[in-house]
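Note that one protein chain of the assembly has been removed; the remaining protein chains are unaltered in position.
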Amino acid sequence: MTEAVEHTGADGQEPSRRDFIYIATGGALAVGGAFTIWPFIDQMNPAADTLALASTEVNIAELEEGQEITVIYRERPHFVRRRTAAEVEAARGVNIASLPDRDARNFNLGDGAPATDENRSAMTAAVAEGVEIEDALRASLLVTSANCTHLGCVPTEGAGDYGAWFCPCHGSHYDTSGRIRRGPAPENLSVPVMTFTSASVLRLG
Amino acid sequence: MSGPSTYEPKTGFTKWLDARLPVVRLGWDSFVDFPTPRNLNYWYTFGGILTVCLMIQIITGIVLAMHYVPHIDHAFASVQRIDRDVNYGWLVRSIHAVGASMFFLAVYMHIFRGLYYGSYKAPRELLWILGVVIYLLMMAAAFLGYVLPWGQMSYWGAMVITNLLGAFPIVGGPITEWLWGGFSVGNATLNRFFSLHYLIPFLIAGVVGLHVWALHVPGNNNPTGIEVKSNRDTLPFHPYYTSKDGFAIVLFMVIFAFFVFYWPDALGHSDNFIPADPLVTPALIVPEWYLLPFYAILRAVPDKLGGVLLMFGAIGILFVLPWLDTSKVRSMRYRPLARWFFGFFVLACLGLGWAGAELPDTPVPGLGAIGVDFLLMGRVLTVYYFAYFLVILPILGFVEKPSERPASIEESVLGSSSKSAPAAVPAE
């Protein structure tokens, strides 16, 4: 249905009427064609069942200080780390102005929040009604995407210049707050939306 | 592709391109300046409509293949997921399913057009044969595609049709197992049917290329059946037939869209929304409407092998049709007797389709009182179907007295060979 109608340029009896019909037809075809393409593009976007993927619940009760687990949330691995006091201390001592990426990259906060350790840790997680949770525990918990912001490799735990994560693919160094410090990665590891649904369960998403 | 090319590249780039890969020249000579008889009516627009149908089926099919899972445990659910969760999946699947029926609707119009105007006769035998090859490939693609949703009709249709091959002595059994990849229709069958269903449309596209090539060597037939004699008989394809085909295509799309949006299940079968169950056969297994006449021919014969041979023969006979029709006159517009037999032939095909949809021993409404059931009706019409090709057309060429024909296409249009074109009066 895309037979283009060309202006033939022949001498017509009613040039204005002729031109109007050709232009209107060509225009209608172009508009219709553009609308027709959309469903065929949109079908490749994530389907409704994919978008509705259940959130992931993490049991944090048995997580010991200095221990890290990797969970799958929305098809991607995420680090859940209960940091030691020394690690939190180190993360808090960093001058934000010296960071390559000064944004917290935290979905609980939205764009523009400074990349302080408080803004990166589970201090930013919502707490369900009636749930009580210690501030020290929340501050020690760090949940971030486990895909390097450079090209998506999974960084190695406990390696690199900052003793936290080091991406073996192209040498990106992350600190104990999951912030990029050195290497090709452009952004800090992102922090997913999360909620403490009970004293022992942290829900991602 | 025939006659001297009129394409003249104007810009530097088109000259450069033309000297290396003259695709623009090919397109120009085939679809812009191609001389086309000036008297083609709307029956001649189905070629363009079919091209659009093929493109729609390929595009929607590629989209569906992105979401479909060819496994017996997941196929049915994946089709449901397309209908429910994939963005616009319901639309794409509806277009693809309705599109199959629209494709056949258009191809039957195209075939009957060719039969009426004698488009299969020399020098267009090969053009006709390539067309029959396309039709065969279409039937294969439609059958394979119908199996993929893995509903009850999918499964049992596949079972019945593959079992047809078992009718052949000695080789039948091994061939059937080879086709199944197992001891019955199963996961291996579904997998290979999916693969072949994806392949065949591209084969069709290839043969369509040959079909168009074979059309452009002798040029179009036309309703008078008289060959083009001078350039006063023809018009350039563009803009005359691009505009006419374009109008017809969009008119066809209106019908197409009506089914897609308002009656998507009309041309399918409700049993195919029940997941395939190898333990339960539906009460009545019927193919899609476009294959019903052949199903009726199959059932008209009490012998299994005989029925299979006759069914394949019904299509095979089309390959030799150019040599069965002995008439010197091409178009039935000037064949007073053949026109009647052709009319009955169309009715016979519709009647066979009806018979194929019914249980054989059901009485025909209105004729049941005199003992006519659908089996008998199918048999009578099968005899006529074959007689039309094997008896009527060969004999008619010798006994029929054709009516008077115009001297040229131009004369048939203008009433005389006057060179001044009178004011336009759109015919039809």
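Order as written gives the chain letters A and B; numbering starts at 1 within each chain.
Here is the rule we use: contacts are C-beta pairs under 8 Å (C-beta built on N, C-alpha and C of every residue); 3 or more make two chains touch, one makes a residue touch a chain.
Quick note on the criterion: contacts and distances are computed from a predicted model.
Of the names listed as "Cytochrome c1", "Pyrroloquinoline quinone-dependent dehydrogenase", "4Fe-4S binding domain-containing protein" or "ABC-2 family transporter protein", the one that matches the UniProt record for the absent chain is "Cytochrome c1". Within the entire complex, contacts from the absent chain reach the displayed chains A, B.
The chain that is not drawn here is touched, among residues B:164, B:253 or B:337, by B:253.
When the omitted chain is restored, the residue from B:171, B:199, B:284 or B:320 that touches it is B:284.
From the set B:26, B:62 or B:77, the residue in touch with the chain omitted from the display is B:77, counting the whole complex.
Chain A meets the missing chain through residues 1, 5, 8, 10, 12, 18, 21-22, 24-25, 28-29, 32, 48-49, 51-55, 59.
Taking the complete complex into account, residues 38-39, 77, 80-81, 83-84, 90-91, 94, 235, 239-240, 243-244, 246-247, 250-251, 253-254, 257-258, 260-266, 270-271, 273-275, 282-284, 286, 289, 292, 350, 353-354, 357-359, 362, 365, 413-414, 421-422, 424-427 of chain B touch the chain not shown.
The criterion applied here is as follows: only the chains that are shown with their structure count from here on.
Here the spacing of chain A and chain B, counted between their Cα centres, is 51 Å. Interface residues of chain B, counted against chain A in their complex, comprise 48, 52, 59, 63, 66-67, 81, 84-89, 91-92, 238-239, 242-243, 245-246, 249-250, 253. By the touch criterion given at the top, residues 1, 3-6, 8, 39-40, 42-45, 47-50 of chain A touch chain B in their complex.
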